[in-house]
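Only one protein chain is missing from this complex, and each of the others stays in its spot.
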Amino acid sequence: MEQLVKRINGMIHLKAYNRQRDDLFFITVEKSQLELVLSHLKNNEGFTHLAFLQAVDFLEDSKFQLTYMLYNYDIRVNLGVKVLIGRDKAEMTSIHKLWAHAWQYQRELHELFGINFPGSPRVEESFVLEGWEEMPPMRRDFDTKEYSERTFYQRPGRSTNDPKEYMKEKMYKNYAASPRIRRDDE
Amino acid sequence: MNRKHIDEIEKQMKLANEGLPEEERKFFADVIPTRVDPFNKYWEQFLNWARSRSLWMLAFGTGCGATELRPLMTSRFDMARFGIFPRPTPRQASVFVVGGYASIKTIKRIIRSYEQMQGPKYVIALGSCTINGGMYYDSYNTINRLDYYIPVDVYIAGCMPRPEALIAGFNRLKEKIVAGECEGMNEYTDKFDWFKKNQKEIIKDWNMPDYNW
Amino acid sequence: MSIWTKVLYAVVSVSVATVYGLTLGGIVRKLYARVHGRFGPPVWQPFLDIIQTYSRRVAVSHGNMFFLGPVLRLAGGLGTYLFIPVIFGSALFSNFSMAGDLLLVMYFVFFGQLGMALGAGQGGHPYSPLGIARGLAQMSAFEVPFSLAVIAVAIQYNSLNITSIVAAQQGGFMHWTLFTNPLAVIAAMISILGMNMHAPFSIVMAPQEIPIGPPIEMNGSFLSILQTNRGLFAAAKLVLFMNLFFGGATNIIEMIVKTFFIYMFSVFVGAAYPRFRPEQSFRFFLKWPAFIGVLSIIYITYLGGAS
Partner (left out) sequence: MVSPIYILILSLAAGFLLSIIDRGGRKISLAVFYGVLAFNTALIIDWTYRFVFLHAPTLVINTAGFSAPVSINLELGMIQAFVLVFTNLTGLLAAVFLFRKFMESKVSSLILYLLLVMSVNGLVMTRDLFNMFVFLEILSISTYALTTITRTKTSLSAGFKYMMAGSVASIFFLMGVVFVYHFTGNLNLDFIHADQFAGTGLVALFMLTMAVFIELKPFPANGWALDVYQSVDSGIVSVIAVINSAAIGFVFYRLIPLMPQSFLTVFGAAGVITFFFSNMMGLKQKNAKRLLGYSSIGHMGLLMASIVFTIGAPSTVRYLIIGGFFVNHLVAKAGLFWLSGIVRQENIRGWAVLKNNRLLLVLFGVFIFALSGFPPFAGFWAKWEFVKVLIESRMFFVLGAVLTGSLFELIFLFRWLTITVKEDETQLEKITTPDSGSVFATSVFALLATVVAAGVMKYFYNFGWVQTLPAAAALIVYLLDFLPSKLKGFVSLGAVAAYGYYIYPLLESNLQLFFGVIFIVGSAINIISTLNRKNQNRGFYGFLLMMIFSFGNLLIASTYLEFFLSWEFMTISSFLLILRGQKAQRASLLYMIFSTAGAYLLMTGFSFAPALTSTSALMLSIEFVKLPLISVIVLAIGFMIKAGSVGVHIWLPEAHAEAEADVSSFISAILLKAGVLGLLMVAISCIAHAPSFPVFYWIGWIGVITALVGAFMASFQEDAKRLLAYSSMSQVGYVVAALAMITHLGWVSALYLAFNHMMFKSALFIAIAGVYYRTHTRKMYEMGGLISRMPWSYMTVLISIIAVSGVPPLSGFGAKWLIYTAFITKGWYLQAGVLFFASAVSFLYLYRLIHAIFLGQLKSEHQEIKEAPAWFIIPQYIFLAGIMVLSMFPNLMIRPLNSIAMHYFNSSISIEGLTVVSDLGYWNGNFVMHITMAIFAVPFVVLLLLRGKTQRVKQFNIVYAAERPESPETTHVAYNMYAHYRKALGGWASPRIENFWNGVAEWSHTLGDFFRRVYTGNGQTYILHIIMYIVAIYVVMGVK
């Protein structure tokens, strides 16, 4: 793996390299060099399978982090390629020419995060939301509760309880004494 | 009354079907559904008795609720002994079982299926999600109250309700049917505009006829 | 006998057959449930279902042919039944068998199927023609052993007249076709599996593939007419088989017992087997059952099987 990283480093500048498990690694690359890296990984290093492509909204940094998760069937290794892109008018090059099925992921990201992939087939079509008109809902600045209250009729009389407290109160009167597995947050 | 007026009135008696593109409107019927009253009392009572003992169920497995229907059908709980049978097409079914949360995408299909059922038709809404949104009460994509979109006869609370609860719900429905209290199909036609308003409010890309015959 | 008396008798006969056929349907449901380890619905459930479907307040029609489809289907069932003499020697149950012979009955079976196919076709639902295509194809396949068996019977009794075929089988069970020409009966009994469309030949309705197939758009009273026909038509087919192969019946009890067992044969097979794919089903009928049918003809012509 290290050799692989070296080889890639020889080509371009790797921003970060992180080993999660024996079979799970992450590298972070520049936005402009992503396509180069991916095609190298696919064509020369045997990472032929694109398992998924997902995004994380780093609202505070005003960035989206895209993760292209690749898999090598020969050495059975997962490799995540991370890219950070700007959050405003987010745009990323489409990789549907490398992996044809990537169009579906890109369409999803377009709908849920508002990341644009110019040239990706059918990217404008709705994916799970039909007729969505608001801000892409997976952006963290979208207030889903407010939206729900505004849009869907609330049935009056609904109350919410913290399950742990509620159960403690209602069902397990002697909660402290009851044997249980210790949880981290206690 | 001149010709123009008649045309005007006829137009009002037709569904506008504005959600459909012009060239597709000819493929769909544009008749407004109307109320159909029950027969006279005793005859209707007899029919209701028969209906309550032969419930043909259209199971709409939207969410986790679909899981609970399997044991209900099979030998553990065996709903057939109550005269309840699954039916694969809405045209023939009389009970609509909405199996849990309904996203906007799903509610479209729920409306469509409900409208395609032939009355008298009954709706059983399954799980908390259909009552008030349940654990999805704050979701941007899931409705909170099913009865704003289609008339519901019986709610079964729970997350998820077990098959026993379902059977209890069915029995409650039977009681209501025999008592002649299940007039959901007429409620829907009577409050047609209200239901449609609610439906169209959340379904932004309304691309079906206003009533799915 | 005046024609009106005949009509009256026919009404009685049809009513009995319909009630009997529907009850058989209820029994089958019960039986299937027991095989599954369930209680199952009550035996009279089919009647409740019919009342329920007839009592729908609204219905949807796709056009005139859609409207006529169920009517033709029931007419086909009625016709098939009415051209069969049900009970040997009984005026009440002789129906209109003087109008034609076995061939008429065999072809009248198609009447209802064709009518239904047309009605369902106008429904415009893609599953309808899919189901019909399967049904017609399967029909053409199981008609091969069946027709061969019928020809064997016609050779054996030198007649196509159902009454005389039954008459020739009187006088003890050893005169039944079942024992005088067992090969023909085997071929015919295999083809009845396809006719009754229980598993493994339930490819027409195939709930998990093409949800109930042809009648998918049928609703309300259209459907209930189809259900009525299902009872009547089942009875008609069973009576035909009984007459041709099992010595007919001289009274109603005998008829009920015999037809019950004929029906149970296909029910038990159906309860025990999963479903074929369409092409497997067609191929099945065109192979061994057809061969057995040919053998039955050879047996009856060359090996002195003829009585």
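A, B and C are the chain letters, set down in written order, and residue numbers restart from 1 in every chain.
Assume a residue touches a chain if its C-beta (ideal position, glycine included) is under 8 Å from a C-beta of that chain, and two chains touch if they have at least 3 such contacts.
Please read all numbers here as calculations on a predicted model, not as lab measurements.
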Handout entry: Among the chains presented, those that the missing one touches
Key = B, C
Fill in the blank from the handout: Among listed residues C:L102, C:A168, C:A199 or C:L244, the absent chain is touched only by C:L102
Practice task
Tell me which residue among C:A33, C:L92 or C:L136 touches the hidden chain in the full complex.
Solution key: C:L136
Completion exercise
Among listed residues C:L48, C:A75 or C:V166, the absent chain is touched only by C:A75
Handout entry: chain B residues that touch the omitted chain in the full complex
Key = 23-24, 26-29, 31, 36, 60, 89-91, 109-110, 112-113, 116, 208, 212-213
Completion exercise
Omitted-chain footprint on chain C covers residues 54, 56-63, 65, 67-68, 70-72, 74-75, 78-79, 82-83, 96, 98-104, 107-108, 110-111, 113-114, 117-118, 121-126, 128-130, 132-134, 136-137, 139-141, 143-144, 147-148, 151-152, 154-155, 158-161, 216-217, 220-222, 224-225, 277-283, 286, 293-294, 297, 301
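By definition in this document, only the chains that are shown with their structure count from here on.
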Exercise for the section: Kindly indicate the chain pair that has more C-beta pairs in contact than all others. Expected result: B-C
Fill in the blank from the handout: Taking each chain's centre as the mean of its CA atoms, the one lying farthest from the centre of chain C is chain A
Handout entry: Identity of the most central chain, Cα criterion
Key = B
Completion exercise
Between the Cα centroids of chain A and chain B the separation in whole angstrom comes to 37
Fill in the blank from the handout: Whole-angstrom distance, CA centroid of chain A to CA centroid of chain C, is 60
Fill in the blank from the handout: Touching at least 2 other chains, the residues of chain B are none
Practice task
Among the residues of chain C, pick out those that touch two or more other chains and give their numbers.
Solution key: none
Practice task
Could you please specify the touching residues of chain C with respect to chain B in the complex?
Solution key: 29, 33, 36-42, 45, 48-49, 51-53, 55-60, 207, 211-212, 216-220, 223
Problem - Interface residues, chain A side, partner chain B - complex - result: 126, 128-134, 137, 142, 144-145, 147-149, 151-155, 158, 160
Exercise for the section: Flag every residue of chain B that touches chain A in the complex, lowest number first. Expected result: 103-105, 108, 131-133, 137-145, 148, 198, 201-206
